[in-house]
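Take this structure first; my questions come after.
Incomplete set of chains, arranged as in the complex.
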Amino acid sequence: MSGQKKIKVVVLGATGTVGQRFILQLVDHPNFELAGLGASAASAGRLYHEAVAGRWKQAHPIPESVRNMTVNSCIPESFSSCDLAFSGLDSSVAGTVECAFRAANMCVFSNAKNYRMDPLCPLIVPLVNPSHLAILPHQQACMSPRLEHGFIVPNANCSTTGVVVVLKALEDAFGPLETVMMQTMQAISGAGYPGVSSLDILDNVVPYIRDEEEKMEAETGKILGGLKNNDTAFEMHETNPMKVSAQCNRVPVIDGHLACVSVKFKNQPAPSSDQAIKALRNFTCEAQKLGCHSAPKQAITVHDEPDRPQPRLDREWQNGAGVSVGRVRKCPVLDIKFVSLVNNVMLGAATSSVLNAEIALRKGYLQ
Amino acid sequence: MSGQKKIKVVVLGATGTVGQRFILQLVDHPNFELAGLGASAASAGRLYHEAVAGRWKQAHPIPESVRNMTVNSCIPESFSSCDLAFSGLDSSVAGTVECAFRAANMCVFSNAKNYRMDPLCPLIVPLVNPSHLAILPHQQACMSPRLEHGFIVPNANCSTTGVVVVLKALEDAFGPLETVMMQTMQAISGAGYPGVSSLDILDNVVPYIRDEEEKMEAETGKILGGLKNNDTAFEMHETNPMKVSAQCNRVPVIDGHLACVSVKFKNQPAPSSDQAIKALRNFTCEAQKLGCHSAPKQAITVHDEPDRPQPRLDREWQNGAGVSVGRVRKCPVLDIKFVSLVNNVMLGAATSSVLNAEIALRKGYLQ
């Protein structure tokens, strides 16, 4: 893609924790040029470093090129020079704002939950189902007036993302899954800032994250299923019904969602754990084949050590763009069980949106 | 039981973390008198407060009555005035030492793993299966020479304990379970002292505890099953085969093991979550009926709040002698899922041994 002119992009929700990650990923990006910053009315008109003062919680300082950019309100008119928006908006406002940007013919890649289960929006985990972008012409056609360029592409919930990459690799190799049981141990950064009170989580585990189990149970089928009706609807894995149960917990970990997963295959005999490990190691995804800038070299890293992956040790590997798996072994109840780790602030959030845009660019959806 | 003469007891492994808990529970106990302290050869002959210096990690100081007791080696001859031993020994020595104390006709209540799966030893969770004490005459008869008084009664692994109390209540109300899937988030105190390195667990989760999953999968059937062959063998839940799968994780929590559990009943239709909650709240155990000193008033506390139980908030309730349950709800894959919490250093360790001894006393096994 070198030599091409960069696409001008705006980050919506630029002062939030996801917005901050977008900014760090877009500085010096080969395809995108960070040209706008959108935030709430309270921040509009201020310099970025003033607007974000006291809330910049990254291990790297604010990039010099961004410090003195002016923040604007999240309305399309403020960013008429941009063609693409990355949204790290809170769900309380994302619905309306993203809709307005789409209507203004901008390509919106969103980390918000609002349009994930929308029947016109692909729910894309970049290592899993970029093929779902094929529904975008239909999304555009359904708008009134019909849109030439604009669309909304949400990425999945952070905890879903970490698991479906592994499930996809298993389905590719061994056919459809029939049952998935998963229990998560999720990092505090998943709740944003200020998010989880320290009094709630220090020396503690909270066995509940509002709506999280429902999201995981619903999103999994949409992501792993195909398209149907000439790419105008989602098949939702209904051809091969899949039962999914999730239990979600908050643990005192900064970054990195861990999941304990057990699965059962439709086709029996099920693969051995050795066969499963080999399939996971061999899994390559379209983002890699397309040469996307932010794609991991290895989509799934399988650990041999019995006590890995661990959030603190493995979350930064490949800049958090891949998934780590360990303890692949026989399950006495279902077929195979394993542990998976995703960096929730990278592949589980900003990296997914950016990768989705990189894929869309390479597949011609941004023109 | 008031008015009775107290039974003299020795704590084996008295300088370890479980031994320290035994000491705190036995000071001022109405049935037992702490009369001896056993520890390694390195500690023998020293005053307790000297032997334990730098390793006493309790929120309460060493009891005054214990500070200056002399520690002895773990041989029965050192404690000839005692009739009963509580063992907090490390498994590397517990096998031999406990066997010697039994041979010396002492009643051994042990927290070590060595005899848990022994075909002659009852594996007793005091809120679940004190009926298994009925195998003790057979255990004594099998010794050579036959023993009049001595026996070994191990209690279960701490993480097993927290779950089987709930499973027992469900089986009592709704018949045998067919499938149990459980994932634990276990406290660092479960690994003793110094145990888990802070570099391994701060801002981290370790998705592996050596041998723990195997213990949970094996112990569950023994505890929930009955006796057979005239109380000379364990039925192991084999009449109603039960599949059990466990995934165990270490989390940065001081005390309190949390488990996410899903179960399927043999008898269908399965109970609703409301029926299950009612059954758990109504569950009472033999330890309560016998009026045991250390028994909880409520065996199972069911929380209404969606985010409970939590280790830090709920582990001290009833001095850690009961089990807390929350989030009882329908499982999309099996029948019912829930979260349970056990205080691993109390009911999951010392409290179980002490309660087992209190039960044995009341049921006449200590004479």
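Labels for the chains are A and B, by order of writing; each one numbers its residues from 1.
In the analysis below, contacts are C-beta pairs under 8 Å (C-beta built on N, C-alpha and C of every residue); 3 or more make two chains touch, one makes a residue touch a chain.
Worth saying up front: this structure is predicted, and the values here are computed from it rather than measured.
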The full assembly in this file, of which 2 identical chains are displayed, is built from a number of copies equal to 4
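Assume only the chains that are shown with their structure count from here on.
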Intercentroid distance (Cα basis), subunit B paired with subunit A, Å: 43
Can you list the residues on subunit A that touch subunit B in the complex? 179-181, 183, 185, 202-208, 210, 217, 243-245, 247, 249, 251-254, 258, 260, 262, 306-313, 326-327, 331-334, 337, 339
